[in-house]
Each structure stands twice: as structure tokens, then as C-alpha cells.
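Note that this complex is displayed minus one protein chain, with the remaining chains in position.
Order of writing sets the chain letters: A and B. Residues in each chain are counted from 1.
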Amino acid sequence: MSDASNWTIFVNAALINNFVLAYFLGICPFFGVSSKLETAVRMGGAVSFVMLVASVCAYSINLVLEAINAPHLRIISYILVIASTVQLVEMLIRKLSPATFRAMGIYLPLITTNCAILGLALFQTNRGYNLVQAVVFALGAGAGFALALVLMAGVREKLDLASVPDLAKGTAVAMVVAGILSMSFMGFAGLGR
Amino acid sequence: MTAPGIAQQPPTSTWSMYRAIVGIGVLCALVIVAVYQATAPRIRDNQARFLAAAVAQVLPQARATINVTMAGGGGLAQSEEPGALPVFLGYDDDGKLVGAVVTAEGMGYQDNIRLIYAYSFDTQTITGFKILDSKETPGLGDRVEKEPHFLANFEALSARLTPNGDALLNRIVTVKQGEKTEPWQIDGITGATITSEAIGSIIGTSANTWVPLLVNGAGAFGIDESSEAP
Partner (left out) sequence: MAIKDVSSTDEFVKGLWRENPVFAQVLGMCPALAVSNTAINALTMGLATTFVLLMSGLSVSTLRNFIPREARIVSFISIIATFVTAVDYLIQAISLELHRSLGAFIALIVVNCLILGRAEAFASKNTLGRSVLDALGMGAGFTCALLSIGVVREVLGSGSLFGMPVLPDTFQTWTVMVLPSGGFFAMAVWLLVVNRIKERQAEAEKLAQEATS
């Protein structure tokens, strides 16, 4: 278990070492979904939820793996559990809110290949977080991811109305925006200590 | 994703599903285990060699070391298990205890930092430290590894114990660059504040736990002069 306080873990994951803007995890959905504010919010919510579930599952699996001394099975067991979690979440959303399900379309299954979820599981294992710390970490990471996504979507919606050179339209200008967002988030360093 | 003409595929039989999933599962498990077993000795060697070199760097007088960990009921116990955070007792050619090397880790700016530091029983100071593993920003956070004035902190960092020997008399802490007034303070690096504070916090917390244990318990161990050097 790590010495860091829960508050430090949360702020670190959400702001200082934001998963998207500092660790480069979750870039595919970040650029794919962030063109519309509404989809961004939904995606952020879905990813946060999956992160929470995945974090608890990863913690439990790691306990088993350590008990049977099989660290080499970590990658394959984590990714299979994440894939199943996403399937479950997909079925849940389809049942509870068909409208949301239709709006999210292809992006829901794409959460499986979202590096952020697997990255979350691996980081919490490497840093030796206990269960409470892992949950706080997941909440912080999800909040940070959603925040970055929403910020990006807001900017991109405005950019659509601006006159961007043809060459830079789409991904190139989005990258520049992401770079600037990333720099601004660096200003949070030192918060929560 | 399938072309129109193939739409009329018969539904897959349960048998071929089971066969595929179990078959793939078994194949994957075999490959993983095989690679793991094949590379394990080499990896262990690499890690041992790296750690031995690092220990030799912070405690150059040591010719042989023994591993110790925290014993169940408090105190120290000898251990051959490398463990996650090994602690070494270093002995010179005459079998005399010259110092201890402790591994510690904690959160830096970017990610976990793992380091080792050397403690000298004679002078009751920390005499050196070395980073084993860090992902701090090159040019910023990684200055803690190179900057001479920061490294000079660790030539004689005071780590005296309280009179009853259960904790450090003065907690080791990092201060702003140029503000060091006491021998147990670490003069930080402006521009790499978070990382230098992290180093201070990691070493401080670890020393607070380990120095009392080492001072009180290290005498119980010894090494034959005939032991081989690491």
C-alpha cells in the first residue's frame, strides 16, 4: 500500500497527472468522441463507470495472481476482464437507456481498447494501492478523463465555427489544442500536497 | 464486415465454440508460461547484478552483504528472499559492519520513484543515495540525480535517533534551495521542487522506520570472513 493520502491520489489522477493530458492514455476516444459536447459527456460517464468496475476487478484478480504466484498472467487476465466488463456495461446501458445506447453507437465497444482502463489497472498494481486507494484512483482518473474530454469538446465545437486552414482541419488542430490543454494542466502541479 | 454472399452461414455449433475458446486458451497459456520460464533466470540475474552494482555505489566499503527484512514481531530477521524492498547490511573484509543500504519507494511527480540510500552506523548519517527507477521529466525532475549541490546533501545527512532509540530525532525533510540550516535538511532544487521534495519525503519516511530497527538490531547479525564478496 502506498503512503499517499486519498486526497492526493484523487487530485493527482484527476488533474496533475491527468490520464489523457499527461499519460497519453485514452487518446483514441479523446480525439474520436470530443467533437460534440453531448457525446463527450456520455463517453466520459461511461468510461468513469467502467474504470471503477475495472479497478475493483483488477485488485481482486491481482490478489489471486499473487496468491498463486503467477504475475505473467496479469496482462491477459486484466484485458479479458476489462473486455467482459465493457460487454456487461453495454448490456446494462441497452436495457436501462436505449436512447443513450443508440447515441453512443460504436464508441461503447471501443472502450475495451481504451488504453486508459488497462493503464489504470496496471498503474494501481505497480504502485501497490490497497482497495480504497484503488477506488479513489479510479474515481479521480475517471473524473479527469471526463474533464479533459468535455474541455476538448467545448473547444472543438467553437473551432468548427472558426476558419482553420484546410491542411490543419481535423486531427492536426485538435493535437495543437490538446498540447495547449496539457500545458495548462501542468499548472496544477503541487496541488494537494 | 462479412460480404453479402456469406450472410447465410449456418449458426456456429457449441462444440466448435468450445473447441476454439478452450484450444486458444490452452495455447496462450502454454506460450506465456514457456516464455516466462525461459526468461526468468536471465531476468533474475539482471536484477541482482543491477542491485549489487547500485549497492556498491552507495556503500563502496562493503565487501559482502546480507539481506534483512522486518521480522514478524518487530526487529530484524535475516532473509534470502530478495523481496520487494530489500535492506542490506554491509560488511568489510574483516567482517566489520560498515553500514546499511535501504531500499525505499514513493510517489514522485510523474510516477513512483525507487531509490536506495546508505546509512553509516559510525557517524549516524546517511552517506549516499541512488535512484533505481524513476520516470521524472528529463531536464527537470531528473536533476536530482545529477545536480552536484543536491547530491552534496547526502554526504553527511544527519539521521540521529531519539534517546530511547525508537524514531529519528529530527525528521529528514527537503527545504527550498538555499535555505538549509540544519544537517538533517535537504537543500532542494528550484525548478524541480516536487521531485526534490519527494526524495526528501521518501528517504525521511523510510529512515524513520528503518534506522531505529537497524541501530537496535543489526548487531545480531554477522558474517564469516570466509564469505564471498557479492
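Convention: a contact is a pair of C-beta atoms (placed from the backbone, for glycine too) under 8 Å apart; a residue touches a chain by one contact, two chains touch by 3 or more.
Not measured: the values here are computed from a predicted model.
Asker: Which residue among A:G26, A:G44 or A:G144 touches the omitted chain?
Answerer: A:G26
Asker: Looking at A:S5, A:S60, A:N130 or A:T171, which makes contact with the chain not pictured?
Answerer: A:T171
Asker: What is the set of chain B residues that contact the non-displayed chain in the whole complex?
Answerer: 1-2, 9, 12, 16-17, 19-21, 23-25, 27-28, 31-32, 35-36, 39-40, 42-43, 46-47, 50, 111, 133, 135, 137-140
Asker: Please output the residues of chain A touching the missing chain, sorted low to high.
Answerer: Chain A touches the chain not shown through residues 21-28, 31, 72-76, 79-80, 83, 110, 112-115, 117-119, 122-123, 126, 167-168, 171-173, 175-176, 178-180, 182-183, 186.
By definition in this document, only the chains that are shown with their structure count from here on.
Asker: I'd like to verify one number: the distance from the centre of chain A to the centre of chain B, where each centre is the average of its C-alpha atoms, in whole angstrom.
Answerer: Taking the average C-alpha coordinate of chain A and of chain B, the gap between them is 29 Å.
Asker: Quick one: in the complex, what on chain A touches chain B?
Answerer: By the definition above, chain A touches chain B via 2-4, 8, 12, 16-17, 22, 72-73, 76, 123, 126-127, 189-190, 193.
Asker: Which residues of chain B touch chain A in the complex?
Answerer: Spelled out, the residues of chain B in touch with chain A are 28-29, 32-33, 35-36, 106-107, 109-112, 193-194, 197, 205.
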